[in-house]
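Shown here: the complex without one of its protein chains, the others still in place.
Moving on, here comes subunit A:
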Amino acid sequence: MKLALGPLLYYWPRQSVLEFYAGIAEGAADSVYLGETVCSRRHELRLEDWLEVAAMLAEAGKEVVLSSQGLIESESDLKTLRRIVGQARFRVEANDMGAVRLLTEHGVRDWVAGPTLNVFNPATLALLQEGGATRWAVAPEMSGAALAELRAHAATPIETEVFAYGRLPLAHSARCFTARHFNLQKDTCEFRCLSIMDGIALRTREGEPFLTLNGVQTQSARVHNLLGDLDAVRPHAELLRISPQGAHTAEILALFRRALDGALAPAEALAASRPLMVEDPCNGFWHGRAGAEQYVAAA
């Protein structure tokens, strides 16, 4: 089982990003997804910068994947997308059907079908495979049971990546909720999301953590964490995706590595991860339940 580091979903200062990936180059991830997937206004790193980080990571022996933006709105978004698709060196993760079309048109035969493509049945998966997808990152919303069933019915097996750790990317909007919080408009947002390392907490009126505001993206408050479920996940995935967080990402990756190698029991690994997490854990989606639940099967 391989470990993949998902794309950085937050907006960090350039120097923080570069230092973060320098650390990742030394760490336990086998595969690293790079690029801005959330908001086209974020520009601390441009595509050229991401390509440099990619080259550095490749040099360090990591597989690098360039992730495309999840919500394409403008001609300029399409321009960036075409450049990502057009570069030949690194594999691409398609996060909308526009990217799928461009990759297919370019004759690219080894791209990753991203988690926002809504693949829920073998017929849709097969269409993407015909178009050149050779890896599938499963929508976090999909349960383990549904995943197992889909894989059992897939005409051609596909390398499968399961979202195993991090705040869940739950929704995208044209509206920026961070700008809204600061009473700013998106067009003149003053880049207020910069340096908010783990997004802004949204709580219910009872003070319960519920969601996280990350610009145009809304995430869960709780951290989806499948460390305790690794034995159940293992037969259904070839990669596990860990989503970057403000601190301790390298330690989380190392914990997953140790748990996968059998050096730590899943329950111990889950307990060891708790001090490294920004919020309580959840795993409901994997168990076919509300995503916010932390579900422990009866012994």
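Just so we're on the same page, a contact is a pair of C-beta atoms (placed from the backbone, for glycine too) under 8 Å apart; a residue touches a chain by one contact, two chains touch by 3 or more; residues count from 1.
In this section, contacts and distances are computed from a predicted model.
A chain of this complex does not appear here, and its UniProt-recorded name among "Xanthine dehydrogenase family protein molybdopterin-binding subunit", "3-oxoacyl-[acyl-carrier-protein] synthase 2", "Ubiquinone biosynthesis protein UbiU" or "ABC transporter permease" is "Ubiquinone biosynthesis protein UbiU". Only one of the listed residues, A:Ala22, A:Ala55, A:Ala171 or A:Ala271, touches the absent chain: A:Ala171.
The residue from A:Thr37, A:Ser67, A:Thr160 or A:Ser220 that touches the chain not shown here is A:Ser220. Residues 70-75, 77-78, 81, 96-102, 104, 116, 118, 120-128, 139-141, 146, 149-150, 152-153, 168, 170-177, 179-181, 185-187, 200-208, 210-211, 213, 218, 220, 284-285, 288-292 of subunit A touch the missing chain (whole complex, contact as defined above).
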